[in-house]
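Here it is: the structure, laid out below.
Here the complex is missing one protein chain, while the rest keep their positions.
Per-chain residue numbering starts at 1, and chain names A, B and C are given in the order in which the chains are listed.
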Amino acid sequence: MQRFTRDQMAARVARDIPEGAYVNLGIGLPTIVANHLPRDREVFLHSENGLLGMGPAPAKGEEDPDLINAGKQPVTLLTGGAYFHHADSFAMMRGGHLDYCVLGAFQVSATGDLANWHTGGKDAIPAVGGAMDLAIGAKNVFVMMEHQTKSGESKIVAACSYPVTGLACVNRIYTDLAVIDVTPAGLVAVDMAQGLDFAELARITGVPLTNGIASAIAA
Amino acid sequence: MQRFTRDQMAARVARDIPEGAYVNLGIGLPTIVANHLPRDREVFLHSENGLLGMGPAPAKGEEDPDLINAGKQPVTLLTGGAYFHHADSFAMMRGGHLDYCVLGAFQVSATGDLANWHTGGKDAIPAVGGAMDLAIGAKNVFVMMEHQTKSGESKIVAACSYPVTGLACVNRIYTDLAVIDVTPAGLVAVDMAQGLDFAELARITGVPLTNGIASAIAA
Amino acid sequence: MIDKIVPSIAAAVADIHDGATVMIGGFGTAGMPAELIDALIARGARDLTIVNNNAGNGETGLAALLKARRVRKIICSFPRQTDSQVFDALYRAGDIELELVPQGNLAERIRAAGAGIGAFFSPTGFGTLLAEGKETRVINGRNYVLEYPIHADFALIKAERGDRWGNLVYRKTARNFGPIMAAAAKCAIAQVQAVVPLGDLDPEVIVTPGIFVQRVVPIVSFAASAVPQAAA
Partner (left out) sequence: MIDKIVPSIAAAVADIHDGATVMIGGFGTAGMPAELIDALIARGARDLTIVNNNAGNGETGLAALLKARRVRKIICSFPRQTDSQVFDALYRAGDIELELVPQGNLAERIRAAGAGIGAFFSPTGFGTLLAEGKETRVINGRNYVLEYPIHADFALIKAERGDRWGNLVYRKTARNFGPIMAAAAKCAIAQVQAVVPLGDLDPEVIVTPGIFVQRVVPIVSFAASAVPQAAA
């Protein structure tokens, strides 16, 4: 079996984002998606700190401390982009104006609950940022994560054991093993890694999973 | 007895507005107050349609249909003024950022209830505009009105018979007969027209009135 | 390439359907999208709910839409004006429904729709006829009335300049309801005095970012083009 690499996962997400979409890419893994959006496809990247039309990282030496993204990394602004204040920026998110957001996660439940802000550990200092606003605000919430924890447990669960970020908010999950839709009828795998058997995927996932992979349907 | 003229009333209001104040002048009688603000006193006039630093009417031929006040009359913008949208403009009003507003009225009650938007007549088409926002939003609400109706009834009443605009919101009333403060202890006259006797003012007003006129106190 | 510029004003309003809720920008005639309203009249959609600060002036623009009897209900703050004769007659005849809203509640309810707020406690209107039947609450000793967002299917607004991404800037007090209506509508249609190339609008100065705008239609209105475009 050949697990999807992070770049393959990001490329797969990028393929699902159409031209003209307004998109927020969360901190971490989702950031890589930007590298895979074709240059000729106009996609509008939003950053919650007050930026629409975010461009790539600046050349070395061109960094501007006043032009950063939500991860506090230096970025650039595309021609046609705009700046605005925080309440306006979150109005975009909470008012349903973003077409897609892509978030990392600790866990996603079978009903689309998302846990990605807090391990709940006694010693952990919690920090939430804009995660809860993105979870409930975007029209489509995509999650990118490893399918399993380091100890081999499925991160797709019947119910989140970590504190949730939002309820029933995830639409699609991209992992190193599969692409899974959260539907009213339950979880549906729509793609999986080469050499992986659906039965094996279902076993690893550990919660009810339907096979909606095109080749499987065709077969 | 010499009733205050409209210009005298306006001049009296203008005298009570200190330099640096943010002020909204309502439609009608209050508009005249602007003419009585000394030119060397910087007072910031707000217009609820998205304008701060409103200047006088433009010279004939210089009118701009995109630069109007809340009464839809052409105005100008002072150097240092700013434009903004309606939600921001009403945030200034409702958020308590205006120091003064000056409003016309049908009636003011002894406890400072204001009635100035609707006669309540069966045939009357109601229109409220920004009156209710000004009534509750400004730090000081001044009312300018004739003391009596055309038929001689006091417009200062025990309880408004017209539909109210706001409750317990008026701080001071300027009429053609007197200047009256609305205080927790009731109505207190602080000034009156020359030749008017306080007993006569109290009789005309028709609700309990205390004599707080400086000369009376001194006497 | 994304291009929100619609060359024909008729095409811009072609999908406004019977029964739609349509926000119309403007305070009196400042910022009123007259050409879009004319196109809406030509389009013929009926049973509309209109959201505007006023209820039409004279016989053109919104007044003409009312006169054509396309409006079932109007949500506004100040219908009665010296030149609101069209509305006045419909209202007196019982031919139009009026929801009268204090102007600040109108603005804030529109803003709330665009910002995803479910409802909010407003300081305005407590104890008045316009709060009758509404939920109230005392918060920190002050009285508030619960108000709900106003969403719309379409917003018709007027801006000064726009680009193909839908970024807009306005002119003077014609800005008024434009930015908040654009955000509150599923489909915001902006008529602009001029379409400019992407990048012409300074990113610090864009008032309505393109995310809130679905269509931009260039219009040359003689009244507005006669005055200089720089700020006073």
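Here, contacts are C-beta pairs under 8 Å (C-beta built on N, C-alpha and C of every residue); 3 or more make two chains touch, one makes a residue touch a chain.
Bear in mind the structure is a predicted one, so any value in this text is a computation, not a measurement.
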Contacts of the unshown chain among the visible ones are A, B, C
From C:Phe27, C:Tyr144 or C:Trp165, the answer for touching the chain not displayed is C:Tyr144
Which of C:Ala11, C:Ala42 or C:Ala119 touches the missing chain? It is C:Ala119
Write down which of B:Met9, B:Ala34 or B:Leu77 is the residue touching the left-out chain.
B:Leu77
Where does chain B touch the missing chain, residue by residue?
19-20, 22, 40, 42, 44, 46, 52-53, 77, 79-84, 87, 90-98, 137
Residues of chain A in contact with the chain not shown
47-51, 64-68, 72, 76-77, 83-87, 89-90, 93-94, 118, 123, 125-133, 136-137, 163-167
Where the unshown chain meets chain C, residue by residue
108, 112, 115-123, 137, 139-140, 142, 144, 148, 169-172, 202-205, 231-232
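To be clear about the criterion, only the chains that are shown with their structure count from here on.
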Which chains does chain B share as contact partners with chain C?
none
Compute per-chain Cα centres, compare each with the mean of all protein Cα atoms, and return the closest chain.
C
Based on CA centres, what chain would you say lies at the far end from chain B?
A
For which pair of chains is the number of C-beta contacts greatest?
B-C
Chain-centre distance (mean CA atoms) for chain B and chain C, in whole Å, is 29
Averaging only over C-alpha atoms, locate the centres of chain A and chain B and give their separation in whole Å.
55
Return the distance between the CA-based centres of chain A and chain C, expressed in whole Å.
35
